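One protein chain is absent from this view; the other protein chains keep their places.
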Amino acid sequence: MLNLILDIIGVASFAVSGAMVAIHRKADLFGVLFLALMTALGGGIIRDLLLGQTPPRMFTSYVYIAVAVASALAVFIAAKTKNDLYRRYENRLDRVDNFFDAIGLAAFTVSGAGIAVSTYGLGNPVLVVSMGMITGFGGGMLRDVLTNAMPMVLTKHVYAVASLAGALVYYWMLLLRLPALLCDLTAGVLVFVIRVLATRYHWNLPRVDV
Amino acid sequence: MLNLILDIIGVASFAVSGAMVAIHRKADLFGVLFLALMTALGGGIIRDLLLGQTPPRMFTSYVYIAVAVASALAVFIAAKTKNDLYRRYENRLDRVDNFFDAIGLAAFTVSGAGIAVSTYGLGNPVLVVSMGMITGFGGGMLRDVLTNAMPMVLTKHVYAVASLAGALVYYWMLLLRLPALLCDLTAGVLVFVIRVLATRYHWNLPRVDV
Partner (left out) sequence: MLNLILDIIGVASFAVSGAMVAIHRKADLFGVLFLALMTALGGGIIRDLLLGQTPPRMFTSYVYIAVAVASALAVFIAAKTKNDLYRRYENRLDRVDNFFDAIGLAAFTVSGAGIAVSTYGLGNPVLVVSMGMITGFGGGMLRDVLTNAMPMVLTKHVYAVASLAGALVYYWMLLLRLPALLCDLTAGVLVFVIRVLATRYHWNLPRVDV
């Protein structure tokens, strides 16, 4: 149930983010829906393939696809009609996109780690943390690759590090046998807060000058 | 048997299309063969992975690989020797590529949907339609990503919509218990005709001006 809610939040957020990128890249209506679907469902599909759960749950339920399509359609209609809400945020597109991307990253990191735990238990922390991270930024990476952009995860301020921190804290809290809801919330909020602060204050990891 | 024939038509068409793109991008002989193979087999491989059928059937039979390599070699030799047939179509490269791409899309859409039905039955229309579409444009998407081009599916006139329409009609005809051959032919022709007409008459879906 928790996983379902997290997945739906992640799907809606990433669908909005994917739709905005697609509109910005002059994709047509279908391109907008398609990129939104890939961004929203990509991470979960990659996770399910890696865990050997086929067909991926994203294909076995109408809910995810319906939520993604509805979210993307709402963005498309708002952009097409230039309604007040959209116009108000037009100049802050990047910030809005980052906001939804951070929510999606948080929800999917927790949901991905949770599904790995419910399938293979707590015996393999590498698997749990990897599945959290891959679910978290797999869809965004697909979105970037499909629009020929350098993946956000390679360049943005502490993007994957936020996901890594959340997944580690989640795993550690589960080991301590804390209640599932508390683990989900703490880890999710942690990912979101790190991402938002990193964007706001331009946190950077060290890099080599070339 | 029907699936086999459809797959072979799809493989040959996409191999030709992949080889032409590779030659255009100055790939060497191996690059031409490789991109042809990825374009021709990619959609089916992604479908089999998603359906949990491993190893993908593209690796368990010589037929697909042989057909793809032979088609790509024929294109390469025609281009290298600048033979009459090739010269005649050189200035219409884009149209020829679109033609083969449309045949491949049609054949693979029907074959992918058919394999989903034969594996999981008619209970999950989302899965059937998704598998048809992914098999249909998965290989072309790989081709575009590998050559750093914006995927055709995001930009071309009603590309994925053609595949979607064909897969939906196919599913609906199967529900009505119509003969398999009729379903295959109707859906395949539908995909092909929509794609060709969309290219010919520059059909476009709505888009947002940015």
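Each chain gets a letter, A and B, in the order it is written, and its residues are counted from 1.
The criterion applied here is as follows: contacts are C-beta pairs under 8 Å (C-beta built on N, C-alpha and C of every residue); 3 or more make two chains touch, one makes a residue touch a chain.
If you're wondering where the values come from, they're calculated on a predicted model, not measured in any experiment.
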Quick one: which of A:49, A:69, A:180 or A:196 touches the chain that's been left out? A:49
In the whole complex, of B:60, B:118 or B:204, the residue touching the missing chain would be B:60
For the chain left out of this view, which of B:79, B:173 or B:197 touches it? B:79
The listed residue (B:3, B:147 or B:186) that touches the chain absent from the view is B:147
For subunit A, enumerate the residues touching the unshown chain of the complex. 49-52, 120, 124, 126-127, 130, 141, 145, 148-151, 153-155, 158-161, 204-208, 210
What does the interface between subunit B and the hidden chain look like in terms of residue numbers? 22-32, 34-35, 45, 49, 52, 54-56, 59-62, 65, 76, 79-80, 145-148
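Convention: only the chains that are shown with their structure count from here on.
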Rounded to the nearest 5 degrees, the rotation mapping the CA atoms of subunit A onto those of subunit B is 120
I'd like to verify one number: the distance from the centre of subunit A to the centre of subunit B, where each centre is the average of its C-alpha atoms, in whole angstrom. 30
